[in-house]
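Only a single protein chain was left out; the remaining protein chains are all shown in position.
Right after this comes subunit A.
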Amino acid sequence: MERIVLPEIPNLNQIDVYLQNGGFEAAKKAFSQSPDDIIDQVKKSGLRGRGGAAFSTGLKWSFMPKTTDMPKYLCINGDESEPGSFKDRQIFEYNPFQLIEGVIIACYAIGANTAYLYIRGEYHKWIKLMQQAIDTAYEKGYLGEKMKNTFGVDFYCDLYIHKGAGAYICGEESSLMNSIEGKRGYPRVKPPFPAQKGLWGCPTTINNVETITNVPPIISKGWEWFSKIGAPKHPGTLLFGISGHVNKPGVYELPTGILLTELIYDVAGGVPGNKKIKCVIPGGSSMPPLRGDRLEGVRMDAESLKEAGSAIGTGGVIVMDEDTNLLKVLLRITHFYHHESCGQCTPCREGTGWMEKILKRIDQGNGTSKDLDLLVSVAQNIEGNTICALGDAAAWPVKFMIQRFRDEFEKYVKPQVVIPV
């Protein structure tokens, strides 16, 4: 089974090993072609964003204006703060040069001379590792002005790390841009999209770390090769993170489209104590939870998960066994979104607060069945009415947990006494 972003080569994070294994050959090949050619290949490969929304990468790159007086920027999103996600740190640690190679190819394709790699502040160790790799790349002429010599091309780009400081919202791409600009990390209203008006008003593309790391193999092995791996409408591999009640939690790179049950039982060693599964969140806490008795046949790719009533998100699978108190889990998730809401939109700011308050009340033993309906109603009023997707991310767990596990949640609330008239 081919591993694309985390090849099984020891010490790939050392430059000589990376070079021995074809390092920067893809970049050489890319620089012998036109930027539009590169965009075309990435489009045809079918690569879709690995940051959670699975938007076509080639299509997004094609939105960048070809002729403009303004500088163009690439942002690489390494904020990785979605509960259940711990995949991008693997790339920083084990394959930093492939990420750098992806960055220079992407910059060339979209005409950007400056790239900012936004890494969440808590990742101190991985920031140091990436900075070392970047310094080495500059030294060896794979970044910066020396690129012109190395690749014999009239193009070069700079790559800088921008360190986050503990705000989940800064992973949202427009908030990320405000954060880089030195402002408070408030999301922007879209449209305009970043390719029209991004960093400092200039055309900008934002891509997730894993997305960019897929680019060099697509160029060197060909878009056709990539398009045939995994699920046809969502090709390639994914760095699946699996956590919670499994015997072998961790990150596993596997082709898209594998069965969720295969991931849980074959790859992650099943559930401790052979307990039954009560609930699975398949793509990070922002994605709708699935009932444990409805996992048969569910495949891990964008289209299949949508059909199953959830979404691929970051591929962060969280497994909850039969003894899990779902109320406490939902309360914790809701607290998270209330805590991380930036406060700009009333539905999100107030709504997450209400949902948390009601869930707390239920947790203290003072909830009623009507509260469950109220929670779903509040969630539905947040959905779609906000500037950024955090609103939806907060609403979906509440709505779907209660709708899909109504029987369980009824046990947490006091029965309504109906007095016959």
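One rule holds for everything that comes next: contacts are C-beta pairs under 8 Å (C-beta built on N, C-alpha and C of every residue); 3 or more make two chains touch, one makes a residue touch a chain; residues count from 1.
Basically, contacts and distances are computed from a predicted model.
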Chain excluded from display, named as in UniProt, from "Amino acid/amide ABC transporter ATP-binding protein 1, HAAT family", "Putative ABC transport system permease protein", "Chemotaxis protein CheW" or "NADH dehydrogenase subunit E": "NADH dehydrogenase subunit E"
Per the touch definition above, residue among A:P7, A:G141 or A:G250 touching the missing chain: A:G250
Candidate in contact with the missing chain, chosen from A:P187, A:G241 or A:G391: A:G241
Contact partner of the left-out chain, one of A:G84, A:P216, A:G270 or A:G391: A:G84
Residue in contact with the excluded chain [from A:P10, A:G182 or A:G365]: A:G182
Subunit A residues that touch the omitted chain in the full complex: 71, 80-86, 88-89, 120-125, 158, 160, 162-168, 179-185, 200, 241-245, 249-251, 281, 285, 316, 318, 320, 324, 328-329, 332-333, 336, 339-340
